[in-house]
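Have a look at the structure below, then the notes.
One chain of protein is taken out of this complex; the other chains stay put.
Up next is subunit A:
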Amino acid sequence: MSSIGTGYDLSASTFSPDGRVFQVEYAMKAVENSSTAIGIRCKDGVVFGVEKLILSKLYEQGSNKRIFNVDRHVGMAVAGLLADARSLSEVAREEASNFRSNYGHNIPLKYLSERVAMYVHAYTLYSAVRPFGCSFILGSYDQDDGPQLYMVDPSGISFGYWGCAIGKAKQAAKTEIEKLQMKDMTCRELVKEVAKIIYIVHDEVKDKAFELELSWVGEVTNGKHELVPKDIRVEAEKYAKVSLNFKTDSTTDQGGFPMPCKQG
(Lines give C-alpha, C1' and ligand atoms only; values in the text may rest on other atoms or scores of the structure.)
Protein backbone atom coordinates (compact mmCIF):
# COMPACT_ATOMS: atom_id res chain seq x y z
CA MET A 1 0.00 0.00 0.00
CA SER A 2 2.35 2.73 -1.14
CA SER A 3 1.41 6.33 -1.60
CA ILE A 4 3.33 9.29 -2.93
CA GLY A 5 3.84 12.11 -0.49
CA THR A 6 5.26 14.61 -2.94
CA GLY A 7 6.11 17.84 -1.26
CA TYR A 8 5.29 16.68 2.26
CA ASP A 9 7.88 13.98 2.55
CA LEU A 10 11.13 15.86 2.58
CA SER A 11 11.53 16.29 6.32
CA ALA A 12 10.34 14.64 9.46
CA SER A 13 9.07 17.94 10.74
CA THR A 14 6.33 18.14 8.11
CA PHE A 15 2.88 16.59 8.27
CA SER A 16 1.05 15.71 5.09
CA PRO A 17 -2.51 17.02 4.62
CA ASP A 18 -3.89 13.65 5.63
CA GLY A 19 -1.94 13.70 8.86
CA ARG A 20 1.01 11.43 8.07
CA VAL A 21 4.71 11.93 8.60
CA PHE A 22 6.12 10.36 5.48
CA GLN A 23 9.73 10.26 6.58
CA VAL A 24 8.76 7.91 9.39
CA GLU A 25 6.82 5.73 6.98
CA TYR A 26 9.79 5.64 4.62
CA ALA A 27 11.95 4.59 7.54
CA MET A 28 9.59 1.68 8.12
CA LYS A 29 9.98 0.72 4.48
CA ALA A 30 13.72 0.54 5.04
CA VAL A 31 12.99 -2.05 7.72
CA GLU A 32 10.84 -4.01 5.33
CA ASN A 33 13.73 -4.29 2.89
CA SER A 34 15.82 -6.12 5.44
CA SER A 35 15.69 -9.83 6.12
CA THR A 36 13.44 -11.21 8.81
CA ALA A 37 13.98 -11.30 12.54
CA ILE A 38 11.56 -12.88 15.00
CA GLY A 39 11.26 -13.04 18.75
CA ILE A 40 8.95 -15.34 20.70
CA ARG A 41 8.25 -15.41 24.42
CA CYS A 42 7.43 -18.72 26.06
CA LYS A 43 6.68 -19.69 29.60
CA ASP A 44 10.27 -19.73 30.83
CA GLY A 45 12.19 -17.46 28.45
CA VAL A 46 12.54 -15.66 25.14
CA VAL A 47 14.04 -16.96 21.88
CA PHE A 48 15.28 -14.81 18.99
CA GLY A 49 15.82 -15.98 15.43
CA VAL A 50 17.33 -13.91 12.61
CA GLU A 51 17.58 -14.80 8.93
CA LYS A 52 20.99 -13.29 8.24
CA LEU A 53 21.47 -13.11 4.47
CA ILE A 54 25.02 -13.74 3.31
CA LEU A 55 25.82 -11.32 0.57
CA SER A 56 29.30 -12.61 -0.17
CA LYS A 57 31.14 -15.89 0.24
CA LEU A 58 34.11 -13.90 1.48
CA TYR A 59 32.39 -12.93 4.73
CA GLU A 60 33.79 -14.46 7.87
CA GLN A 61 31.25 -16.78 9.45
CA GLY A 62 29.44 -15.10 12.28
CA SER A 63 30.25 -11.56 11.22
CA ASN A 64 27.67 -8.78 10.96
CA LYS A 65 25.74 -10.06 13.93
CA ARG A 66 22.15 -8.94 14.15
CA ILE A 67 21.54 -9.99 17.70
CA PHE A 68 23.11 -7.86 20.42
CA ASN A 69 23.56 -8.14 24.14
CA VAL A 70 22.25 -5.04 25.82
CA ASP A 71 22.77 -6.13 29.40
CA ARG A 72 23.44 -9.48 30.93
CA HIS A 73 19.74 -10.31 30.98
CA VAL A 74 18.59 -8.43 27.84
CA GLY A 75 18.97 -9.34 24.18
CA MET A 76 18.14 -7.29 21.09
CA ALA A 77 17.40 -8.57 17.58
CA VAL A 78 17.29 -5.99 14.80
CA ALA A 79 16.02 -5.47 11.27
CA GLY A 80 16.68 -2.54 8.96
CA LEU A 81 19.75 -0.39 8.53
CA LEU A 82 22.38 -2.26 10.50
CA ALA A 83 24.45 0.83 11.28
CA ASP A 84 21.42 2.56 12.80
CA ALA A 85 20.70 -0.55 14.80
CA ARG A 86 24.24 -0.73 16.16
CA SER A 87 24.07 2.87 17.30
CA LEU A 88 20.75 2.19 19.05
CA SER A 89 22.16 -0.87 20.75
CA GLU A 90 24.80 1.41 22.28
CA VAL A 91 22.03 3.74 23.46
CA ALA A 92 20.21 0.81 25.02
CA ARG A 93 23.40 -0.41 26.69
CA GLU A 94 24.04 2.99 28.22
CA GLU A 95 20.48 3.20 29.51
CA ALA A 96 20.74 -0.20 31.13
CA SER A 97 24.14 0.58 32.58
CA ASN A 98 23.08 3.95 34.00
CA PHE A 99 20.02 2.38 35.54
CA ARG A 100 22.10 -0.24 37.28
CA SER A 101 24.55 2.40 38.46
CA ASN A 102 21.77 4.57 39.90
CA TYR A 103 19.40 1.98 41.28
CA GLY A 104 21.53 -1.05 41.97
CA HIS A 105 19.49 -3.67 40.07
CA ASN A 106 18.67 -4.99 36.59
CA ILE A 107 16.69 -2.63 34.41
CA PRO A 108 13.10 -3.84 33.88
CA LEU A 109 12.53 -4.44 30.16
CA LYS A 110 9.36 -2.38 29.94
CA TYR A 111 11.26 0.65 31.22
CA LEU A 112 14.25 0.03 28.93
CA SER A 113 12.08 -0.29 25.85
CA GLU A 114 10.21 2.89 26.76
CA ARG A 115 13.45 4.78 27.19
CA VAL A 116 14.93 3.61 23.89
CA ALA A 117 11.60 4.19 22.15
CA MET A 118 11.63 7.74 23.50
CA TYR A 119 15.10 8.20 22.01
CA VAL A 120 14.00 6.82 18.63
CA HIS A 121 10.94 9.06 18.73
CA ALA A 122 13.07 12.15 19.31
CA TYR A 123 14.63 11.60 15.90
CA THR A 124 11.20 11.81 14.27
CA LEU A 125 10.61 15.36 15.39
CA TYR A 126 13.24 17.43 13.60
CA SER A 127 14.19 18.22 10.04
CA ALA A 128 17.87 18.34 10.93
CA VAL A 129 18.03 14.58 11.53
CA ARG A 130 16.48 11.55 9.88
CA PRO A 131 14.54 8.87 11.73
CA PHE A 132 16.31 5.62 12.56
CA GLY A 133 15.80 3.08 9.80
CA CYS A 134 15.53 0.05 12.01
CA SER A 135 13.10 -1.84 14.20
CA PHE A 136 14.25 -4.03 17.00
CA ILE A 137 12.95 -6.65 19.36
CA LEU A 138 14.08 -6.64 22.99
CA GLY A 139 13.79 -9.68 25.21
CA SER A 140 14.73 -10.43 28.77
CA TYR A 141 14.23 -12.90 31.58
CA ASP A 142 14.01 -12.10 35.26
CA GLN A 143 13.40 -14.40 38.20
CA ASP A 144 10.41 -12.44 39.47
CA ASP A 145 8.93 -10.77 36.40
CA GLY A 146 9.52 -13.77 34.14
CA PRO A 147 10.19 -13.50 30.39
CA GLN A 148 9.41 -10.20 28.63
CA LEU A 149 9.36 -9.27 24.95
CA TYR A 150 9.07 -5.76 23.50
CA MET A 151 9.33 -4.37 19.99
CA VAL A 152 10.28 -0.82 19.00
CA ASP A 153 9.72 0.57 15.51
CA PRO A 154 11.09 3.69 13.77
CA SER A 155 8.13 5.81 14.84
CA GLY A 156 9.19 5.37 18.43
CA ILE A 157 6.36 3.26 19.79
CA SER A 158 6.93 0.13 21.80
CA PHE A 159 4.59 -2.73 22.53
CA GLY A 160 4.87 -5.88 24.59
CA TYR A 161 4.38 -9.14 22.74
CA TRP A 162 4.19 -12.88 23.08
CA GLY A 163 5.61 -13.16 19.58
CA CYS A 164 6.59 -10.67 16.91
CA ALA A 165 8.36 -10.45 13.57
CA ILE A 166 10.10 -7.65 11.69
CA GLY A 167 11.62 -7.46 8.22
CA LYS A 168 10.62 -8.51 4.76
CA ALA A 169 8.72 -11.68 5.61
CA LYS A 170 7.09 -10.43 8.77
CA GLN A 171 3.56 -11.21 7.59
CA ALA A 172 4.37 -14.83 6.80
CA ALA A 173 6.35 -15.15 9.99
CA LYS A 174 3.48 -13.71 12.04
CA THR A 175 1.12 -16.26 10.53
CA GLU A 176 3.44 -19.07 11.56
CA ILE A 177 3.97 -17.60 15.02
CA GLU A 178 0.24 -17.39 15.62
CA LYS A 179 -0.02 -21.13 15.11
CA LEU A 180 2.20 -21.76 18.12
CA GLN A 181 1.00 -22.26 21.69
CA MET A 182 3.97 -20.41 23.07
CA LYS A 183 2.55 -19.89 26.55
CA ASP A 184 2.85 -23.63 27.18
CA MET A 185 6.22 -24.18 25.55
CA THR A 186 9.67 -24.22 27.08
CA CYS A 187 12.71 -22.57 25.52
CA ARG A 188 14.13 -25.87 24.33
CA GLU A 189 10.97 -26.67 22.39
CA LEU A 190 10.68 -23.11 21.13
CA VAL A 191 14.20 -22.97 19.70
CA LYS A 192 13.30 -25.62 17.16
CA GLU A 193 10.08 -23.85 16.20
CA VAL A 194 11.87 -20.54 15.75
CA ALA A 195 14.43 -22.16 13.45
CA LYS A 196 11.59 -23.77 11.52
CA ILE A 197 9.79 -20.46 11.04
CA ILE A 198 12.93 -18.76 9.73
CA TYR A 199 13.47 -21.57 7.28
CA ILE A 200 9.84 -21.40 6.19
CA VAL A 201 9.86 -17.66 5.48
CA HIS A 202 13.23 -17.66 3.78
CA ASP A 203 12.84 -17.07 0.06
CA GLU A 204 15.10 -19.51 -1.82
CA VAL A 205 14.55 -17.78 -5.13
CA LYS A 206 15.31 -14.18 -4.31
CA ASP A 207 17.85 -14.63 -1.53
CA LYS A 208 20.42 -17.36 -1.74
CA ALA A 209 22.54 -18.27 1.21
CA PHE A 210 21.61 -17.33 4.73
CA GLU A 211 22.94 -17.93 8.20
CA LEU A 212 20.52 -18.60 11.02
CA GLU A 213 21.31 -16.59 14.13
CA LEU A 214 19.63 -17.99 17.22
CA SER A 215 19.79 -16.66 20.73
CA TRP A 216 17.87 -17.12 23.92
CA VAL A 217 17.47 -15.93 27.47
CA GLY A 218 15.52 -17.70 30.15
CA GLU A 219 15.58 -20.19 32.95
CA VAL A 220 17.62 -22.49 30.74
CA THR A 221 20.45 -19.93 30.63
CA ASN A 222 19.96 -18.78 34.22
CA GLY A 223 18.76 -15.38 33.11
CA LYS A 224 21.75 -14.66 30.88
CA HIS A 225 21.20 -13.72 27.23
CA GLU A 226 23.48 -15.73 24.98
CA LEU A 227 23.69 -17.32 21.55
CA VAL A 228 22.16 -20.76 21.45
CA PRO A 229 24.93 -23.38 21.87
CA LYS A 230 26.15 -24.90 18.63
CA ASP A 231 24.81 -28.41 19.24
CA ILE A 232 21.30 -27.15 20.01
CA ARG A 233 21.38 -24.83 17.02
CA VAL A 234 22.44 -27.66 14.72
CA GLU A 235 19.65 -29.84 16.08
CA ALA A 236 17.12 -27.03 15.60
CA GLU A 237 18.25 -26.45 12.01
CA LYS A 238 17.98 -30.15 11.28
CA TYR A 239 14.42 -30.17 12.66
CA ALA A 240 13.62 -27.10 10.55
CA LYS A 241 14.97 -28.64 7.35
CA VAL A 242 13.18 -31.92 7.96
CA SER A 243 9.85 -30.17 8.64
CA LEU A 244 10.30 -28.08 5.52
CA ASN A 245 10.99 -31.09 3.30
CA PHE A 246 8.08 -32.91 4.82
CA LYS A 247 5.77 -30.02 4.12
CA THR A 248 6.89 -29.48 0.54
CA ASP A 249 6.22 -33.17 -0.27
CA SER A 250 2.49 -32.69 -0.13
CA THR A 251 1.77 -35.80 -2.14
CA THR A 252 3.20 -38.31 0.32
CA ASP A 253 1.30 -41.22 1.81
CA GLN A 254 0.75 -39.42 5.06
CA GLY A 255 -1.82 -37.30 3.36
CA GLY A 256 -1.60 -33.82 2.05
CA PHE A 257 -0.43 -31.04 4.31
CA PRO A 258 -1.19 -27.58 2.98
CA MET A 259 1.79 -25.83 1.43
CA PRO A 260 3.06 -22.94 3.56
CA CYS A 261 2.28 -19.60 2.01
CA LYS A 262 5.60 -18.25 0.79
CA GLN A 263 6.00 -14.51 0.68
CA GLY A 264 8.29 -12.80 -1.77
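Please note the rule applied: a contact is a pair of C-beta atoms (placed from the backbone, for glycine too) under 8 Å apart; a residue touches a chain by one contact, two chains touch by 3 or more; residues count from 1.
Please note the rule applied: contacts and distances are computed from a predicted model.
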Record-based protein name (UniProt) of the chain missing from this complex, from "Proteasome subunit beta", "Armadillo repeat-containing protein 8", "dolichyl-diphosphooligosaccharide--protein glycotransferase" or "Integrator complex subunit 11": "Proteasome subunit beta"
Touching residue (missing chain; options A:Asp144, A:Asp184 or A:Glu204): A:Asp144
Hidden-chain contact residue, picked from the options A:Thr6, A:Gln61, A:Ser101 or A:Asn245: A:Ser101
Residues belonging to subunit A that touch the chain removed from view: 101-105, 108, 110-111, 144
